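To start, the structure under review is shown below, and the notes come after it.
Every protein chain of the complex appears in place save one, which is left out.
After this line comes subunit A, so read on.
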Amino acid sequence: MDVNEVLLPGVGLRYEFTTQAGDRIGVVARRTGEFEVVGYGGDDPDAGRPLFRLNEDEAEALAQVFGAPRIAERFADLTRELPGLSSAPVRVTPASPYAGSPLGHTRVRTRTGASIVAIVRGPDVIASPGPGEVLRAADVLIVVGTSEGIDGAKRIIRG
């Protein structure tokens, strides 16, 4: 899919794309962290029809809804090729004993044999994170290993 990026000086960026269903969508990402989603089409091709507005938190929540399962799915596709190996997303809840501490402190790999290959944090993906990477509440860890290893990792992270 082609996403067209236009600079809005002083305001932010506008992304524009056409969905397969033929809808032309614009997303205005403001410097302030707010997002505005508009639809094009109708009698004036240049005017965006305001669809909805998101503040920073709402945008982050929506990005996770869109992003995390898809990234987890891709890892699932990857591990399907290797028998015995699987992957799963593990969410760091605010109650987790490791929210706020470095990844290395969990010792997941030593204790379970499973590896944490990526951290999905809002719209960002931290690929192969080092032991110093500090975990935050609402991070989603992509764990790859045997199914027992993944269960063990879930128990450790959830506390």
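Following the convention adopted for this analysis, a residue touches a chain if its C-beta (ideal position, glycine included) is under 8 Å from a C-beta of that chain, and two chains touch if they have at least 3 such contacts; residues count from 1.
In this text, contacts and distances are computed from a predicted model.
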Options "Cation:proton antiporter", "NADH-quinone oxidoreductase subunit M", "Heme exporter protein C" or "Putative ABC transporter-binding protein": UniProt name of the undisplayed chain: "Cation:proton antiporter"
Hidden partner chain, touching residue among A:10, A:94 or A:130: A:10
Touch residues of subunit A, complete complex, unshown partner: 6-11, 14, 26, 28, 30-31, 36, 38, 43-48, 50
